[in-house]
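Sending over a structure as structure tokens; questions will come in a sec.
Of the protein chains in this complex, all but one are displayed in their positions.
And now, chain A:
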Amino acid sequence: MKKLIIALAATAAALCSTVPGAQAADKTKVCFVYVGTKTDGGWTQAHDLGRQELQKALGDKIETPYLESVPEGPDAERAIERMARSGCAVVFATSFGFMDATVKVAQKFPNVKFEHATGYKAAPNLATYNSRFYEGRYILGQIAAKMSKKGVAGYIASFPIPEVVMGINAFELGAKSVNPNFKLKVVWANTWFDPGKEADAAKALIDQGVDILTQHTDTTAPMQVAAERGIYAFGQASDMIAAGPKTQLTAIVDTWGAYYIKRTKALLDGTWKSEQIWDGLKDGILTMAPYTNMPDDVKAMAEETEAKIKSGELHPFTGPINKQDGTPWLKAGEKADDGTLLGMNFYVEGVDDKLPK
């Protein structure tokens, strides 16, 4: 036994003999907090690709540490505070649920900059940035209406917050512009990241007879279920074509890289200001994955709509639009303003679901 202990101690000594390496000298720390794993194939992966782009572009001046799988809630506050204390110059908090935690930590560390994705609470050292995902979802809706034989699509939603409700409505409006009778079924997975639950939701929807799936959750699980069952689906946040080469029609792809580079440069120049950014297709913060698995006329329609949205000719939320119960919301030609969109708390006509209240 004694010999064993001595042997173990010797191994330990040998393994630990190397002195901790010298820390990288004086690089600015640009830090990221992720809600999922960086290889989730969706939301977090898109942020991590942005981080890698940033690292590539400015790698000689910065380092980009990150924390993965940080649960929303008290753990998030600790994780973000840890980043602020570890010398981060700016912290990108990349989930809606990090909002209150980021606000609290930002108050405590006025000299550190914070950027919160998709939130609405700002401060002098806390900027928010968001993407007009609804523009992409409108295109998805149009494609769905062309490709669906039954005229019913399934939507795997996360939480009934305005961001998600807005996406559901945009999808339905796009679909109705092609097929006025198009119906949309919604399942609330009540999670951003849970492959098991997302797959269950996908199966439930398919069993209810939908023949196109779209999702507002983070993993490729629904895409895989759609591939197994032989129906079409749309990717979300990242290009999910690898999970469904014959299944994905297109995907709305978050391309955060350019934004991260722009903001980091501003930080290095000393011109960083707290802003509330809401960019869309035309700014390149959102891109459409290649239009695949569809006939040429559908593809042409999608490309045309994309071009119109980019040029500003088409705004997905343009009247006449009725609310779900048939009461008028927007008059013909009237466009919804950003404030209304960001607080959206009702469905438009054609959504076959009751908004959790």
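Simple rule for what comes next: a residue touches a chain if its C-beta (ideal position, glycine included) is under 8 Å from a C-beta of that chain, and two chains touch if they have at least 3 such contacts; residues count from 1.
In the analysis below, contacts and distances are computed from a predicted model.
Name of the non-displayed chain as stated in its UniProt record, restricted to "cytochrome-c oxidase", "Putative sigma factor", "ABC transporter permease" or "Electron transfer flavoprotein subunit beta": "ABC transporter permease".
The omitted chain makes contact with just one of the residues A:Ala57, A:Ala122, A:Ile161 or A:Met294: A:Ile161.
The chain that is not drawn here is touched, among residues A:Lys56, A:Arg78 or A:Lys246, by A:Arg78. The chain not shown here is touched by just one of A:Ser69, A:Gln276 or A:Thr292, and that residue is A:Ser69. Panel shows chain A; residues 1, 5, 8-9, 11-12, 15-21, 31, 37, 65-69, 71, 73-75, 77-79, 81-83, 85-86, 159-162, 165, 190, 343, 345, 355-357 of it touch the chain omitted from the view.
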